[in-house]
Structures are given as structure tokens and as C-alpha cells.
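Heads up, one of the protein chains got dropped from this complex, but the rest are sitting where they should.
Each chain carries a letter (A and B) given by its place in the written order, and its residues are counted from 1.
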Amino acid sequence: MWLRQAFVVDPSQNLAVERDIVLKDGVIIEIAQNLQPEDVRAVLGLSNSEQIPQVNAAGKYLFPGLVDAHVHLREPGQEDKEDIRSGSRAAVRGGFTSILAMANTKPVIDQRALVEFVRIQGQRAGFAKVYPVAAVTKGFKGTELVEMMDLFEGGAVAFSDDGQGIQNSEIMRLALEYAKLTACPIIAHCEDNNLAGQGVMRRGEASARLGLRGIPASAESVMVARDVLLAGETEGKLHIAHVSTKESVQIIKKAKKLGIDVTAEVNPHHLLFTDEDISLTATAYKVNPPLPTRADQEALIEGLLDGTIDMLATDHAPHTWEDKAKPFAEVPFGINALETALAAVWQGLVAKGKLSIQKLVELWSLKPAQRFGLPAGMLKIGAPADMVLFDPDYKEEISAANLESKSLNTPFLGKEMQGFPVMVWVDGKLLLENRQIIDVKN
Amino acid sequence: MKWKHKDLLDLDVLQAEEIEHILHTAGPMKEILQRPIKKLPTLRGKSVVLLFYESSTRTRTSFETAAKILGADTTNFSVTQSSVNKGESLLDTARTLQAMNVDLVIVRHASSGAADFLAQELRAGVINGGDGQHAHPTQALLDLFTLKEKLGGFQGKKIVIVGDVLHSRVARSNVLGLKKLGAEVVLVGPPTLLPAEMNYLGVKISYDLDAELPGADAVMALRLQLERQQNGLFPSIREYAKLYGLNLERIRKTGKQTVVMHPGPMNRGIEIASDLAESPLSVIDEQVTNGVAVRMALIYLLIGGASSDVA
Partner (left out) sequence: MESKTKNKIMDQDGIRRAISRISHEILEKNKGTNNLVLIGIRTRGVPLAERIQQRILEFENVQLPLGLLDITLYRDDLSTIDVQPVLHETRVPFSIEGKVVILIDDVLFTGRTVRAALDALIDLGRPQKIQLAVLIDRGHRELPIRADFVGKNVPTSSREIISVCLEETDGRDEVLLLEKI
């Protein structure tokens, strides 16, 4: 396949320029400027009479397939909200070709058979590549470590009790220590349960006004501080999920200066919404960690630009509409994000000049691929052809009719957004065209 | 004045003149409460549902009395005798009420925003009878009515609200109303129950009751939820009462014939001593009477007019 005149953005090669790309057998075999049909025929080994399948990509960007380090696919156990097939289709539609599936399913992913189930379900679906994250503790109880080596051999790429914080500091220390056997990072959901209490949004004037119980910023930051200290002490590998406070950014920055092996992610909703956006009936905005204050948000963006925060991740957390059709305090936390996150960041940061395109791709593709050791994040010759053709002008209204996810809990529902993937390939296979998933017949 | 609200969820959406209009309408309603025959034909054939998820005999009875005097039919949809116990969601309850074509729903719920949620789901009017820590607009209106009767007006009047402001929907709604009508409000309580975020209200915050009492035209004590102590928000009832409890001797520091209020039910000897609650300064019983009058006024304004008016 010959992709012509795409504006290729690949931070791994420091590339941001118009290029032609040729694929064969799911792999990139040529990337060059202004190829001629005879050049393409040569690399593809075609005779002069054979047609060359080609795509005209002029005016569009080509990114390496995005990698999302934080996705909840809900299978097994909560398939009414999402399953691995619907979630991995939603991922492709959002431009993500590799996703990390969190372990807080029912049951939680704490045994090898379950890790393998998630991985194999992902392969069966055949859309985005699904990489399982295994639990840190058995049953998410926070008391006993899982069989990390067995889970690693079964396909786990990281360990996390994401969905809740590990309260016992000694267990966290042991996890960071023991996980060195696997060389996989521990993904920390930093939340002190006592400080968070029964809170449902960030504690501050906005929560006071709405009469909603608040979660203080410290509920996250004290755990970030604890975990980087433990990572430093154990020389373990730590990844902080969904950073949302100014203090967390400061602590991570300091930790990195000290040489601690820590990376961090931020979710688009924390960069684009604040606690002031919440109203009592806007349950789509209820998320954990809660939406930050304006000051926090500025620190998050600064941290993203100066390298303190290493990557973007969606924290895609689907919930059914009836889960969210309740008073604010009673609905579950989470935002459905895979199919809106890229457009949201494009509109909110890139189009406004706050974030460069190269940086966007680095944060959402190269960096997470590197941190979790995935074969993704670059468009080099010989690399798997996981690619996104992105049209910055494409507009779409977010609606139940066009979402691939089973759930609709996004603040963007009913709104028009701009900047979407128009074609997506996974291992050279075209899975999205004209914003429609191409069904795979196995 | 053309009343244009379908619901009353909190005072924030009301203009000062709309609040005054409610208080003005409550005056004639209070006269009706003194009559031998307390029954009007005004809302004949209108149905009012009392949807109380939190037990509150006082507020529910007050609303029910108000609706009945105006001639409406009232139905209690209380937690213990309804499908709520069988796990029916608020959404499905709303759908059921919608299907029964009721005219007005009065809701009390432990979750902030429950009234807003119902108002969004229902064509019927909704009055918030108290939602979580968010709002209790009818309590605030009856307090405003009582203050207006006692003080004549609000301009230049100093109102001290003392107690657990953080968790108080009564305090929140009262501050909104008092500010709109031009009163000076001071909030008093221990820092754990009056944290910095309460500055959003834009009124003075103080930890020292005795320092704030001089010049106070009215003092409103808030009910202390005793479980706050178990949660560690203050060390003991004894210390709380010592620092923030109102009594006859302490109230003399105002140097005025201060109006003493409490939304009830009182913890006697904690936030208010019996000597003060029973003194002529206390208007606590009158607050209850005024509660019925104010609720009559609101119900009349919400569903007494042409249906096109409240669309």
C-alpha cells in the first residue's frame, strides 16, 4: 500500500515533514519524499502491469498509532458498560492502536488465566492491541502481592490496583521491590482514602457552593510523595496515573531531579475542565481524581510541557447511562474518553498553540510505548504499521449513534468537535475509514 | 410581577424582588392561618406529592399543611412505604410521578443535587425541601420572613449565623437570601466546620462568637449534627457548647433586643440553652408558623397560576 503525501509526524525520528510511506505485510517498508510509481513497484515487488493500492493523504497528518496507557475495558464482569471488543473498537476510532487495560474488572485481574483471557480477547476482537495490566494485590485487597512473574509471563505489561489507592505503605514498598523481577512499572493510583473520605469532587469553593463533599488535593499529593520516596528507596519503577494537582507535579519534578525512576501521566479532562465546570446535574464531569482547580490545571500543562509529566492517557472509564442518571453524589466516577480525547486535546491545546503537534504525538505514542516496552510509537522502516491518518479539519457531533463505546458518559455528548482520525491501520490492516470501523471477518 | 419559575431549588436563581414577592405573598397567607376555618379552594384539584427520602416530620408536616390549606390534594411518598425500599432509583420514581401527572413535587433527599435532578426530569414543579448539604430554600425564606417581621427590613442589619456552616444547607441558602436583600452576614464556627472554601459566600467568617455578637440584630444557631464529633471535626460537645453555644447571658453581649432563631430541632444545652430558647427573644415557635405561611405562598406562586405561566 502506498500512502502519498502525508504530513508525517514521528518524534522518534524527529520527523515532521511531508513523506510517502509504503507498507507490506503489516510493516513499514519505505518512507521517503515524493516517491514515483516505479520506486513503489520496486519496493513492493510489483510488475508494471499491477495496480498499486494507494491512498492520497495530502493535507492530513500521519501519526504513529497512539498508545493509551490507561483504559478500563470492564471485561470480565461489567460488560453492560463496555467489553474488550467494544472498547478496542472505540480505541481505534479514537486513534489508539495500543491500549493498556486496567485490572479493576470483576473479578480483578490477579491470576495468570485472567491476564491471558484479556490478552486473547483483545486478539480475538482484532482492533487495537490490548495489553493487560495486572493487579498489584490479590483481589485488590491491598494486603498480599499477586504472583507477579506468572502474570508477567501471561502477558501483563504493568501492575496496578488502579481504581483505588494502596493504603498500606509497606505493601507498596514491597510491590515496587518485587516488581523489579519483571522490569514492569507499578502504576500507582494515588489516593489516601481517609483524606478523600466520601468526597465526590475537588474540595474548594466550587464544592462548597454546590454542597458536595470535597476531596482535598492532598488526598492525591501525599500518596504521590510517599510513592516516589518508596520508589527512590527501592530503586523500583513507578508510574503515577492521572496526576491532577499542582503539588503532585512539584513532587514528581523533584523526584526526577533526584534520579528516581518515575514517570507520570495526565488525563485530557484534567487539562480541559476544572471544578468550576461542575454543576449538580452534570454527572458526566464526575471523575476520580476529581477535576482540578484552575491553578492546578496550569501546573499540569506546565508539567506536560517541561517534561515532568511524560504522557497523556485517557483513563477511559465507561459507565451506562443509568449509572450516571442519579444525583451527583451517587453516580460512579469516570469519563468515557477514547473517542473524544484526541479531538479534545487537539481543540483545547494544539489548535490554541499551547502544545505542538510533535509533542502531542510524543506524549501519546512514543513515551507510553517506551515506558511500557511496547512495539509501537514510531514510523520507522521495519516497524509495525500501526498508523493514524489525522484530519485536523474533520468535524463531528458526538452522539450515541456514532460512538463505538457501549457507554455515553462523556461531557462532549451532543457537542460538535473538530480534529479526528479518518483512517487507522493496525499491523497494516485498515480498520477505520471515513470515521467508520471496518468490520474484521475472522 | 410575573412569576416565571417552574421550580424552587435554591435562592441563587431568584432576584431580590422575587424574594420580596414571596415574602409579600406570605403575609396574607399568615392571616389565613389565624382563621377558624383554615381551608381555601385555591388549588382544588391540584396534586402535590411529598417525596421525603430523609425523615423530617417538621418540614414534611409544614409543607403538607400548607398544601392542604390551599385546597390541594397531598400524597406522601415516603421511603418506608414505597418502592424506594425495593431499590427503585430516583429516576424511575420521577418517571412514575410524571406518569401520574402530578402538579408539584416536594423533595427532601440526602444527596446534594437530588432536587435539581428531579426538576430536570419532571414537567411538574419541584420544591427543594432540603438536599444534602446544598440548599434548603424554604427554610431560608421562612427565616427571611421572620426577620423581616421582627426587624422591619434588612438594610444595615447584622445577622450572625453560628455553628456547623460547612455541612449546613440552611446556612448556605440563608446567606444567599440575606445578601440579596442587603443584610450584613457574619458566619461563626470552629475552623473545621467553617473552612476557607466557605469564603465563596463572600461574607465575613469568624471563629470568635463573643467578638461578633456586639451589634447583632439577629443570631441564628444551626443544629449541630452530633456525628460530626465522632468524625473528629471537633473534640467534644462540651468544648463546642462552651465556644459556640448560645445562652441568655451571652446574647446580652449584642447590646440589643436581638432576635434569636433556630431552624429546629434543637439540641438544647448544646447550640442553644433552654433559658434562651424559652426567652422572649426567641422566635423559634414563630419560625414554625411562618414556615407554613411561606410554603403556602410558594406553592401558590408555583402552581396557583395559569399553566402556560410556568412552562
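The rule we apply is simple: contacts are C-beta pairs under 8 Å (C-beta built on N, C-alpha and C of every residue); 3 or more make two chains touch, one makes a residue touch a chain.
Since this is a predicted model, take the numbers as computed values, not measurements.
Looking at the complex as a whole, the chain kept out of the display touches B. Among B:G27, B:G215 or B:G269, only B:G27 touches the chain that is left out of the view.
Within subunit B, the residues in touch with the undisplayed chain are 1-3, 21, 24-25, 27-29, 31-32, 35-37, 39-42, 70, 297, 300-301, 304-309.
The working rule: only the chains that are shown with their structure count from here on.
Against subunit A, the residues of subunit B that register as touching in their complex are 89-91, 109, 111-114, 116-117, 120, 131-135, 166, 169, 172, 195, 197-201.
Interface residues of subunit A, counted against subunit B in their complex, comprise 203-214, 279-281, 322, 325-330.
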